[in-house]
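Written out below as structure tokens is the structure these notes cover.
With one protein chain held back, the other chains of the complex are shown just where they sit.
Which chain is which? They are A, B, C and D, in the order written, and residues in each are numbered from 1.
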Amino acid sequence: MSNFTIPVGPLHVALEEPMYFRIDVSGETVAHVDIHAGHVHRGIEYLATKRNIFQNIVLTERICSLCSNSHPQAYAMAIEQIAGLVVPPRAEYLRVIADEIKRVASNLFNVSVLAHLVGFESLFMHVMEVREMMQDVKETVFGNRMDIGANIVGGVRYDIDGEGAAYLRAQLDRLAPAVAEITALYRTNGSILGRTRGIGVLTRADAVDCSVVGPVARACGIDYDVRTKAPYAAYDRLEVPVHTLADGDVWSRAMIRLAEAATAIDLIRQCLDQLPDGPISCTSERPPIPPGEAIAKCEAPRGELIYYVRTIDSPRPERVKWRVPSFMNWDALRFMLKGAKIADIAIIVNSIDPCISCTER
Amino acid sequence: MIESLYTPLAMLIFPGGLFALALGLSLKGLDRRLAARLQGRVGPPLAQPFYDLVKLAKKRTMVPDTACQPVFLGAPLIGAVAMALAAALVPIAGFYTPDPLLGDLLVLLYLLTVPAVVLMIAGSASGSPFGAIGFSREMAMMLAYEGPLVLVVAAVAMRTGLGQGGLVSFSLPEIIAYQQTHGAFLFDPLLWPALAAFLAFYPANLGIIPFDIPEAETEVLEGPLLEYSGPALGLFKIMSALKAVVVLGLGVALFYPIAPDGIAGLAVHLVKLIALMLIGVSVVRVSCGRLRIDQAFRFFLKWPLALAVLSLACVALA
Amino acid sequence: MTSLKQMFSTQTRRMASLSPWIYRINAGSCNGCDVECATTALIPRYDVERLGCQYCGSPRHADIVLITGPLTARVKDSVLRVYDEVPEPKVTVAVGVCPISGGIFRDSYAVLAPLSKYLPVDVNIPGCAPRPQAIIEGIAQAIAIWRERL
Amino acid sequence: MSKLPETLELCLATTAPAGIEFTSKTDAKGVSCAWCTLASKDDLLPAATFMKNLGARLSTITILQPKAPATPAPAEGEAAVLPTFFGGVASDGKTFEINYHFDVNGDTVTLIAHVPFGGNIASLTPLFRCADWPERELMELYSVVVSGHPDPRRLFIDPSIDGAVLERLIPFSALANSATTKGLWEKIMAQTGSKS
Partner (left out) sequence: MNFIKNLMQNLVRGPSTVSYPFGPAWTPDKFRGRVAFKLASCTGCRACEQVCAPGAIRFDKTPEGLRFMMWHNSCVFCGLCEHYCPTDAIQQTTDWHLAHAVEDEFTMAIREVIAYVNCSACGAKTLSSAPNPVGVNPPFSAEEIEQQRNLCPGCRKKALAERGATS
């Protein structure tokens, strides 16, 4: 068997984003992986200290378009803690709705890309087509398909009236059976099972060692979800089931994501049922922000997202630091890729739902 | 005079060369159209493969610095010519019988390995690591499907040979003639396992999902074709269009060559090709995902090979 | 004779222009435009294959290059190298505001946008992220430009 | 109601003999956030070891250079009183403040260490595998040295860019590249003026 070093990336069709792996292979088997990061490093932490507190809401939203609701939400939560702003209850529910809509779309996207990497184009198209329902919701309710711009400091800037709620419910009623059908497909389809079961296994011990978060951790049996461990927004008033699986392979991660998409649909319905009346923001203007520091956490589609903000006597924050879920999960790839086949590299990398633009900022 | 022109004409115009090319491209267009429909899309125009070819002819060919130029550019040409020749070897029941001097079924089998070999050469000549991986995968695939193919052909040839009182007959016209008098092999239970094995051979030989492993876009960036561009890539497209006509035509000849004489025979042949393309190729490629090379290899050793052996044994014992 | 030749040339050009193959380069984008490009290209709802478009895995097969992202310092060389591998004639499309002006990432030490400083851009599709219809609109404009170059 | 162990402050004080400054806050939803400033950066490793034994997960590491507070001019004849952080490190606008955020079953505990400019800090990577990337990152953002790091290469920033990017505080619109606001606006103004 011959030995090669194959470069995967930085510009590779299988990778949605530029990431560079140097993979030493022996025949078709991976012998060693070296990850070279930084291709999407745009210096956003630096930019965040150059923009004022309100501009940063938009800046953090543009860190990544797939988790584009979680970033401004965590950032706004941190600023609200510093300024002592109390978000009205209606806004808390609306934040959850926005969050869960993004989660459905993001998880479906990842699962569909899995089908694409397996070469199952029809299934990929089918899942993406189902995801379009959520995209339509985003465009109709928020006005953009990716960066929904739901959060502002002090609340949200969109509202759902009776008509909007009816539309949302109608879309969810169409979406829920479609997601259930996709879940059944992924559970039983031979092509998917043959390429994902037992591939890229991460043991629970390694998962704890690497401190992985989100669906990757839950697929290894680690029962950690920020929404239940450290509730924020309206999650303390909602029923949030946490899904875990024990196998830790690519398939388990996909199944966790699908289960969470289904849960998210349920959560949106719970929110619509409980949605209280009241203002959607505690202030319509730009509130003064005193000096201070705060930490805020939320559960992005990929796992725990943590923000640290320090403000000083200036319109610009002194430091905004965040740690995205993918940042923790990259390291686990070394364990998953050990002994994998070339054909599975892209599938395994995709299984952690790598958000490179989040990770490298 | 006319006799001596016969062979070149068969290769260049009909049924090989231009005719087969036009037919192959149309079949590809149909295939893409049906696949799109199955996926819930409109899909490209029927003539899209023609447009692609014209476009490629207008583009510039780039030769990578690491490549060996004569081999790099010669490989697709050899492949296309070999397939044009192969197309001239496939009879059309009731309409066209190839000159026995051109070669028989065994020659056809040899010619059918040329595209794979050409892709391997292309892959290694391009000097890219993906080409090299494509090379080894192409080789593995070839090893996997050639065995069953030979056994299937042997089963059919033996059936014909034994039926005629001989042992084996590797002459396609004879196989066709035998079926026209004794009924198509499609309805012969002894050859059903062979037919099943042959249907598995289609996607592997045509390089489509689930067996497009050597050219997998998301794994090895189209493998051997990665470095090709412009007219050279066009030659590969021509090769693959011709190959589709050859292997589909071979299937028709082996299993269901029943057709009326004259121009109607040609029409019936076309209908069969289209049906086979849509059922054996389009539907298959949209309804499953890609296998890993080791899975594909094991699959071929397990099913098609066993089925072909079974069929051959049945024929030999019956 | 010349008119016949001319007719042949216009006809082949027309046919060739019906087969624009697309290659996407991510120059450090936030994913938004890439996901929308993938959506546009691959899902039944938008189906650019109607226009004869096809996404290809190798830059050498491409005719239209879609570039997303603000061109980070780290990715610049790779982008330029891959761009050079696309054979002429080609058309370049900047998708999203990032490659056009740097968008929201302007003023960062790691961002080199605008893209047009490093390679010739033909069509801009502003948006953050542009919706698939807008991308199709931009691709249609790119095809028109490309036809002139064939 | 905080889910953090009640003895946390005591235990941390025991592991950090140089002294700690501990505050804790629990929000309306029952999520706690504790801040523990270490008087001496040398106490970081024992304190982190304690956190590890507590079952904590290292969430992330934040490094910053807090701005020096404005000090009133000293009275005549008196030496100026320089502001310091807890523990006595000068707050001169150059000192690094490194926050280690730990997650204890949903609650956050932050250990804070102050490192004088040009100083170094012990690596937590041998203790927490996941400290690898955050520590590489803080080394490229600031000129602090993490001693004992197994793989102190650059993480994200391209070699073509000078290191310690957040420390140098690159002036707005004065970068070498063309993406600056000023240059673009000049172009826009010139063009719109002539075409519209």
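In the analysis below, contacts are C-beta pairs under 8 Å (C-beta built on N, C-alpha and C of every residue); 3 or more make two chains touch, one makes a residue touch a chain.
Since the model is a prediction, treat every value here as computed from it, not as a measurement.
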Of A:Ile6, A:Met134, A:Ile152 or A:Val309, the residue in touch with the unshown chain: A:Ile152
From B:Val42, B:Leu106 or B:Ile263, residue that would touch the chain that is not displayed: B:Val42
Option touching the unshown chain, where C:Cys37, C:Ala110 or C:Ile125 are the choices: C:Ile125
Where the missing chain touches subunit A, by residue: 51-52, 54-59, 61-62, 120, 122-123, 126, 129, 136, 139-144, 147, 149, 152, 157, 184-185, 188-190, 285-286
Touching residues (missing chain, whole complex) on subunit B: 36-43, 283, 286-288
Residues of subunit C in contact with the chain not shown: 44-47, 50-51, 94, 97, 100-104, 106-107, 116, 121-128, 130-131, 133-134, 136-138, 140-141, 145
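Assume only the chains that are shown with their structure count from here on.
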Chain closest to the middle, measuring from C-alpha centroids that were averaged per chain: A
Centre-to-centre distance between subunit D and subunit C (centres being mean Cα positions), rounded to whole Å: 41
Between subunit A and subunit C, centroid-to-centroid distance (C-alpha), Å: 28
Subunit D: positions in contact with at least two other chains: 156-158, 165, 170, 172
For subunit A, residues that touch 2 or more chains besides their own: 13, 38, 41, 43, 46, 50, 116, 121, 125, 129
Category of the chain touch graph - line, ring, star, complete, other: other
Residue numbers on subunit A that touch subunit D, as the complex places them: 37-38, 41, 43, 45-46, 49-50, 81, 209-211, 226, 229-232, 236, 294-295, 297, 304, 306, 308, 310, 312, 318-319, 321-323, 327-328, 330-331, 360-361
Footprint of subunit D on subunit C - complex, ascending: 70, 72-74, 101-102, 105-114, 117
Touching residues on subunit A, where the partner in the complex is subunit C: 10-11, 13, 16-18, 38-44, 46-47, 50, 58-59, 62-66, 68, 109, 116, 121, 124-125, 128-129, 132, 135, 139, 144-147, 355, 357
